[in-house]
Structures are given as C-alpha cells and as structure tokens.
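Working notes, beginning with the structure itself.
A protein chain is absent from this complex, but the other protein chains hold their places.
The block that comes next holds chain A.
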Amino acid sequence: MSDTHSDEALAAGTPAPAFSLPATPDQMVSLDDLSGKPVIIAFYPADWSPVCGDQMALYNEILPEFHKAGAQLVGISVDGVWCHAAFANDRKLHFPLLADFEPKGAVARRYRVYREKEGIAERALFVIDGAGIIRWSFVSPLGINPGADGILEALETLGAAAPAEGNPS
C-alpha cells in the first residue's frame, strides 16, 4: 500500500509532455513517433516485480486488445536499457520498455509521477489521444497492479469520440 503517492499526476485535458527515451541500447522512441494514434503509457516502479501478478506480463497478454483499439503501449521505468532488455526477454514482452534512466526519472517528473523518496516512478497510467492530449490518467497504490479495465474503458471513450484509424468502414 502506498502512503505517499502523488495525487498530482497530469490530468485529462493536459497536453502530454514530449519525451524521447531509449528502448534499446541503439534505439530511441519518442512520443512524436507514436503520435496520430492513441498511446498508453504505463509508468511502473521497477522491472522484476513478482510474477503472476506482474502488470507488464498482464498487459502483454492484453496487447491484441490494445492494438484493436488502434493504441500503442509503452512501459516506462527508471531501469536502464540492459535491465529492460533482460526483463522483456524473460517475460517475452512484445511492447517497448523505455528507460527513464538519465537524467533519472526526468520523464516521470514531467508527468508528475516521480517518487523522490524512493527514486522510482509511480505505478501510473496515461491514455493519450492521437492529437497528444492526455484523456485519462490513474495512479495506483505502488504495490497494486491496476489491471487494464480502466485503460480499455478510456480507449473506448476515445474510440467513440473519434473512430480509430485503419478502420475504413
């Protein structure tokens, strides 16, 4: 349970702060690369949290549903690229984990989900629309995997407002 989680995460209606972070030792991913389609950002405290209840492993299973809604998912933590690579390989993740490693937590700070005391990101979710506006955000208590129902509902709300790309009918 979290006692000090920040209640000030960037809220719906706020333009999503730009970022460019390494996904692998030689590949950067920026929010601009992802623009035009909804983006789900899952900030999380650290790689290697216990299995079965692991949030990233759960999202990995739900990835086809996110893609159906036209959305891209990225995970962000303060772990470095090699740590992310080992973690993603172990959990067979099919979406990028971005390293908010140097300067440490800079992107988490911009989204106001950085925990100074522990030096990690909150367990925080953002759904950003194709125009780069945050449409939903949620901060979960640190030890609690928030699941994906809130993300799917937010994507549906977006889809109702503006049909997803690549759906010609």
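Note that in this section a contact is a pair of C-beta atoms (placed from the backbone, for glycine too) under 8 Å apart; a residue touches a chain by one contact, two chains touch by 3 or more; residues count from 1.
Everything that follows uses one rule, which is that contacts and distances are computed from a predicted model.
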Name under which UniProt lists the unshown chain, selected from "Protein-disulfide isomerase", "Sensor histidine kinase YehU", "Urease accessory protein UreF" or "FtsX-like permease family protein": "Protein-disulfide isomerase"
Touch criterion as defined above, residue of A:D33, A:E61 or A:E118 at the omitted chain: A:E61
Hidden partner chain, residues of chain A it touches: 51-55, 57-58, 60-62, 65, 91-93, 144-150, 152
